[in-house]
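The structure under discussion appears below in the form of structure tokens.
Removed from the display is one protein chain of the complex; every other protein chain stays in position.
Then we have subunit A:
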Amino acid sequence: MSDEIIITIRGLRNSFGEQVIHEDLDLDVRRGEILGVVGGSGTGKSVLMRSIIGLQTPDEGEVEVLGENMIGREEDEAKNIRRRWGVLFQNGALFSTLTVAENVEVPIREYFPFIKEPLLDEIAGYKIAMSGLPANAGPKYPSELSGGMRKRAGLARALALDPELLFLDEPTAGLDPIGAAAFDELIEGLKERLELTVFLITHDLDTLWAICDRVAVLADRKVVAVGTIEELLALDHPWIQEYFNGPRGRAALAGLKGR
């Protein structure tokens, strides 16, 4: 992990009608780290991710990704930055009319239309294998896949362009513990090999303990604390204490120490 900052958020404000989700929110993400984002339901974790990747225009504030300001950019300019990140949505968000292999090929075709079909198929096959899908998954349609496989296929698509930055929205939600642990390992392995920076929204305490370098806590409309879990445990914030020292938090920690 270097000290280079890859995402900078300053003074972010998001609201839906009367309801203010974020107010004066600051956050930095460093290159090469896995940053876990936690918070109670409705604290705007997904909205924060959507603001960073440009799906949600904030009321106020600055968002800088990979050194480029993201707010109010023209679609054409933003495209060059979009190429450098991959996003895995909560339910995979695979294109339902395309097969898994075609889903993986979509971003490659979009940005590099000159790559020939056989090479494209090889790249897609390689990404599919890398994300841990079985060899016969390529020609299947998303509706024929289980939830865990759909997430892996979504990950394969997110990794299609060898991104520097990976956004994951609850990647292990709805997976069985074995599948979730395998997914954690997969993400950590990919991060090591591909020098990824990962922005990871999760509720999964095991994931936080196992792979996150730092954790950002969303509460009271802002990021109340960022740091390693040990640093967070030393803080006196009631929600953080309840989160990490509650029965599930302690169980996750015990499980990790037992390993």
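Criterion: contacts are C-beta pairs under 8 Å (C-beta built on N, C-alpha and C of every residue); 3 or more make two chains touch, one makes a residue touch a chain; residues count from 1.
Following the convention adopted for this analysis, contacts and distances are computed from a predicted model.
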Name under which UniProt lists the unshown chain, selected from "NADH-quinone oxidoreductase subunit L", "Peptidoglycan glycosyltransferase MrdB", "MlaE family lipid ABC transporter permease subunit" or "Class E sortase": "MlaE family lipid ABC transporter permease subunit"
Full-complex contact with the absent chain, from A:Gly125, A:Gly147, A:Gly227 or A:Gly255: A:Gly125
Identified contact with the non-displayed chain, of A:Leu35, A:Ala101 or A:Leu175: A:Ala101
Residues in subunit A touching the chain absent from view: 96-97, 99, 101, 108, 112, 114-116, 119, 121-126, 128-130, 135-139, 141-144, 161-162, 193-194
